[in-house]
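Single-structure report; data block below.
Not every chain of the complex is shown here; the ones you see sit where they belong.
The chains carry the letters A and B, assigned in the order they are written, with residues numbered from 1 in each.
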Amino acid sequence: MEKIKVLDKGYVELVDFFGGDKAVAMAARISYMSKSNSIEEDKRLIELLAKLGHESPFEHIVFTFHIKAPIFVARQWMRHRIASINERSGRFTEFEDEFYVPPDERSENSSKVMEESMKNAFETYNLLISRGVKKEVARMVLPLSLYTEWYWTINARSLMNFLNQRADSHAQYEIQRYAVAVARCFQISCPVTYSAFVKNLYKGNLLEI
Amino acid sequence: MEKIKVLDKGYVELVDFFGGDKAVAMAARISYMSKSNSIEEDKRLIELLAKLGHESPFEHIVFTFHIKAPIFVARQWMRHRIASINERSGRFTEFEDEFYVPPDERSENSSKVMEESMKNAFETYNLLISRGVKKEVARMVLPLSLYTEWYWTINARSLMNFLNQRADSHAQYEIQRYAVAVARCFQISCPVTYSAFVKNLYKGNLLEI
C-alpha cells in the first residue's frame, strides 16, 4: 500500500489495515441496535463519537505498518504499549552500515563529525565480528543512530494516542517526521475517522485535515 | 463470513479478519531478516513458533466477531481484557423477550420452571417501561439469561488464551459452546496457525485439528 520515506534512510509503510471507517460506525451502532442508512449518516456518527470522546469504537480499525527508523526513535516508539511489535534482532542478524546522520541544521554543522564517529564504531563492530565475537556482544559498540526495522500492528484508538504524543512539536524532531507519515497513512485509509480525530481529539500541533 | 448458531438463540459470526497465516510468518521473519520462499516454509515456521512458545507474531492476526449470548456468558467473556468490545446498551435499547432456557438435561427437568420465571421477570420489565420507568432502571429485574450482543475485536494470541480457558471442560458448558464456535472460525480463516496452536499451545480438551 502506501510507503513514505522518512529521514535519510527510513520509511513508514502501511502493510495492511482492516475495518476502516465502516467498522467504527458498525461497532458504535450496536449500542443503540440501529442500522446505517447512508455514508453521510456514518460520517455524522463518527464525528459525534469523536466530539463526545466515545473512543472505544475506534478500536475496531487495525493497522499493520512496516517501519524503518534509528534505534533512538525505536526506543521512544516502543514505549507505546497497546500495540504489537516484531523487530529485527541484533542477536541473530548482522547489521549493515546504515546510520541516521542528522543534517547540519540539527547538528550545529557537526554532521561530518557525527558520521565519522558512527563509521568508526561500525569498523569496530566489523572487527569484532571477524574475531568471532557474537553478534549480540559486538553490537554493543554500535550507536543509537543505527537503523532497525519492525512490524507494528495497532488499533486506531491507540494510534490516536501515539499521534497526540509524537505528532507534536514537543516530541523529538525525528519521531515527529515518522508520526506525520503514520498520520498520512491513517488519513488515506480511513479519511472520515482521521478527520474526526484531528478536529476533535488531536492535542498536537502538526497535523491538519 | 462464517455464522454459527450457538445455544437456543445465540450465535458467533466472524465479521472480518486480517493478516492471516501470512502475517504471522511475515512478522516472525523480520527477526532474522529472512524472506519466505514457499507456503510450505511458512507452515514449518509457524509450527516452530508455536512449539517454541514464540507467541508475539500471532498478534498480527486480528479478528472481529459479532456475538449474541446470554448475559452470564457475556460476563465470563468480558473478563478477557486484551480485546475490544462494543455491546448493546440496556440503558438505550429496550430488550425483547429473548432468554436462554437451558435444556432439561442441564436443569434437572426444571426448564419449564426456569422459563416461567424469566417470563414473569419480562412482564414486570414491560410493566415498568409502561409506567415510564427508565430502561436503565427497569432492566434491573431482568435475569442473567437475557440475550445481549457485542462486537469483539481480538488478536490471535489473545484468542488462543481465550480458547485455553473457555474451550475446556472446566469452563461452564454454555461458554464452551461459544468457544468451540469461535475456534471453528479461527480454523477456517487461519488453518495453519490454528493447527499449530492446537498441537502445541492448547491446554484445553475440546478442540481437535
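Descriptive notes on the structure:
Keep in mind that, in the parts below, a contact is a pair of C-beta atoms (placed from the backbone, for glycine too) under 8 Å apart; a residue touches a chain by one contact, two chains touch by 3 or more.
The structure displayed is predicted, hence computed values, not measured ones.
Number of identical chains making up the complete complex in this structure, 2 of which are shown: 4.
The rule is short, and it goes like this: only the chains that are shown with their structure count from here on.
Against chain A, in their complex, chain B makes its touches with residues 15-19, 23, 26-28, 30-33, 56-57, 59-60, 62, 64, 84-89, 92-93, 149-151, 153, 155.
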